[in-house]
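Remarks on the structure that follows.
The complex is shown incomplete by one protein chain, all other protein chains being positioned as in the whole.
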Amino acid sequence: MNRLARTQWAPLLAATVVAGVVLSFTTKQFGSSFNVYTILQTAAVYAVIGLAQMMVLAVADMSLAVGGIASLATIVTGNLYQVQHWPIGAAIGAALVLGLGCGLVNGVVIAATGLSGFIVTLATGTAFTGVAYGITSSIPYSNIASVLTSLGQGRAAFFSYLLLPAIAMTLAVGAGFRWLPTGRALLAVGGNKDAAVLSGISQKRAIVTAHAVSGLLAAIAAVLYIGVLQSATPATGSDWLIISFAVPIIGGTALVGGEAPASGCFVAAVVLAAINDALIVLNVNTEAVQMAEGLLIFAAVIAGKLGQGIRTGSGRSPQRPGLGARGFGKAAPDGAAPGLGLP
Amino acid sequence: MLKTRATDEAGEGRPGVTVTRSAGGMIERVREVAATQTSAIGLVILITITWTVFGVAGSGFLGSFNLYSIGQLAARDAVLGMAQAMLIVVARMNLAVGSIGAVCTSLLGYLLVSAGVPVWLAFLLVALTGVLASLLMGAAELLTGLSSFIVTLAFLSAYAGGALLFTSGHQYQISSSIISRLGNGTLLTSAICPLVAVAVVCGVLCWLLYSRNSLGWKMLAVGANERAARASGVNVPRVVLAAYALSGLLCAVATVMNASYELNVNAGFGSDWLLPSFIAAVLGGVALTGGEISVTGILLAALFYDSLQSGLTIINVPSYWIQLPEGLVLLVAVLLDRARRARRKSMRPRDVVASAPAPVVVP
Partner (left out) sequence: MRGEPGPGAGSAEMVETFSLQNIWKSFGGVAALSDASLQLVRGEIHALIGENGAGKSTLINIATGVHRPDRGTVRIGGQVVHLVSPGAAADHGVAVVHQERNLVRKFSLAENLLLGRQPVKQGVVSYRRMVADAEPWLERVGLHLDPRTEASRLGPGQAQLLEIAKALMRRCQVLLLDEPTSSITDAEFEHLMGILRELRDEGTSIVFVSHKLEEVYALCSRATVLRDGRNVLNGASLGEVSQEDIVRAMVGRHIELFASGSVAKRQTGAPRLELRNVSTELGHHGVDLTVHKGEIVGLYGLVGAGRTELARAIVGLAKVTGGEVRVDGRPTRIRNPYDALRHHRIGYVSEDRKDEGLILTHSISRNVGMTVWARLERRMGWISESRVRPHVAPPLQRLDVRMQRVSQPVGSLSGGNQQKVSAAKWIAAEAELLIFDEPTVGIDVAAKDAMHRLIAELADDGLAVLLISSDLREVVQLADRIVLMGDFRILDEIEGGGDYGPVSQRVMRAITAATEEAEAAAGDADGAARPAAEAPAQ
């Protein structure tokens, strides 16, 4: 319980729950089982999108191609099912393999050139989206397999069935970082590159792995979203950029790498979806939601930074991080931060 | 020679300075110039190839109507590239170019259509808004010490939402003749849009900034090595804020340019500006690590980018395939830039003086 209270998202979750309770009393709509289901449906997709970004943030990199990969995966699923008449299982499988492959391409290019993930994924993400638009001639596929529809729209009272795969992914990613040697290697590279490399861990392999898994998760998010939207459109993913960063950052993922709180990601997804919904229920303009997201990211990062400062016993370090950390290069290792000494 | 990299502006050492002069020095100098101009030279070649290929393959590519529309788009993209470059030069980035554009577009539409403000005043207010919106991000970066990536990402979302909120999805039909003549009139020949002149003027001003103004020089210094600039008495926060302000100003200019040929504007404008802004800057040879800029490169890169797009349309590539080459162009651009830099590094003479013949003192 104590550990729970110390996590970054705990106050946010508490505030959301309180606000939620208040809202469900003041408005009829918010607390309704259908409305909660809508929130959870959105949250499920958000969570997987966030996990995709968190994978790369863990190695102190970033991916702007999450949306692009999702767009392509959506189209491939739709095309193979509707046009090529593949069984839906095979179509989804192909889309996931493709997502993995796209992520692999990103990882290999970044590892081989030493360029920042930012610029590389900006380019490849656009290219992936471009292929998706090209394949479909911008026309969405409307023939959606019943499996996906019933997953996306299905519910038991307020419980959206989409939560099942989302929770499964959260647990899988969390467990992967906790229990797999590869997961530990990714966190070591993100946490202190030099220490990891001196211990014989390959930084390049870590970057490639992180991007590949990120691609796979983006594809999974895309497949889940087809059921929600009941349409496979290349426009999927075009507005995922902010969400993909907001979810892990609000969930407590450090931008400097070395952390991958999967559960935090999930909670942040629920919180964001709830805020989203609340603003709509309260008849606040939908556009305000977008504004709120931006401000929330900002608040979360600052809160995270302040928390860090308190934990390491020093506010702002006298030397700001190197240029790399703020711009395009790799983030500077924080190995030099002063220790606390035990209490 | 609009390439500015602090090593240009050469000239031989002054009389009285000890100079080692050798034939090798002259060759070195020529090589240096060639090396710093590779991106511009390469772009000229690329543009020539593009125009030749599409001129032959697609009918009407070199016609005045098509050239006019290429110029119209390239002018805006060049200004966007400069807006992005202002922050890349100081080793930062501006993800919110499009959102500042959205804010400025909304305001422009409101002022001209709903409020009926005179055009000049609307321009002034829009420019001011662009500057302030960007300055706010700069202040947030300096106060929090966060990376420009995350700060501008947050503001990207906030500004875009704010613009939509402000307009409530309203469309503004701009009817000012000054504005429509700017975006749809002609300059000298029917093949040139007046916006091209706007872009060129912005380019010249930028070039002046980086080659003839101490602010530009300080921006280059901060971008190349912030610690050294600080230790040498450069007021780094002030320079960074200035870079943000200039970036915002150029976003506002791009907004007016965009509005001048679209005329029917809404708050959705700018949502697709991020990519062209990076393509123009990176393809134009602006070092992603900061401390280097090429204004010619940006102008040429924008021209190439929009020529390619137009050419693909002319040869009947369906419009929905257009986004793919955009991504690929950027990818190729960064890879080429990487290779070019690696080569230049290996070419750089190590300890020139140690291996040079005995120095000659020029009286």
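Going in written order, the chains are labelled A and B, and every chain counts its residues from 1.
To be clear about the criterion, a residue touches a chain if its C-beta (ideal position, glycine included) is under 8 Å from a C-beta of that chain, and two chains touch if they have at least 3 such contacts.
Given the structure is predicted, the values throughout are model-derived calculations rather than measurements.
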Where the missing chain makes contact, among the chains that are shown: A, B
Sole contact to the chain not displayed, among A:I110, A:A196 or A:A292: A:A196
Hidden-chain contact residue, picked from the options A:A43, A:A132 or A:A185: A:A185
Missing-partner contacts on chain B, residue numbers: 5-14, 16-22, 25, 28-29, 212-215, 217-218, 220-221, 224-225, 227-235, 291-292, 348-354, 356, 359
On chain A, residues whose C-beta touches the chain left out of the figure: 178-181, 184-185, 187-188, 191-192, 194-196, 198-201, 258-259, 311-312, 318, 334-343
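Note that in this section only the chains that are shown with their structure count from here on.
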Partner chain B, residues of chain A touching it in the complex: 62, 68, 109, 113-116, 118-120, 122-131, 133-134, 136-138, 234, 241-242, 245-246, 249, 255, 285, 287-295, 297-298, 301-302, 305, 316, 320-321, 323, 325-329
Chain A partner contacts - residues on chain B that touch it in the complex: 88, 91-93, 140-141, 144-151, 153-162, 164-165, 168, 223, 226, 274-275, 278, 282, 288-290, 318-328, 330-331, 333-335, 338
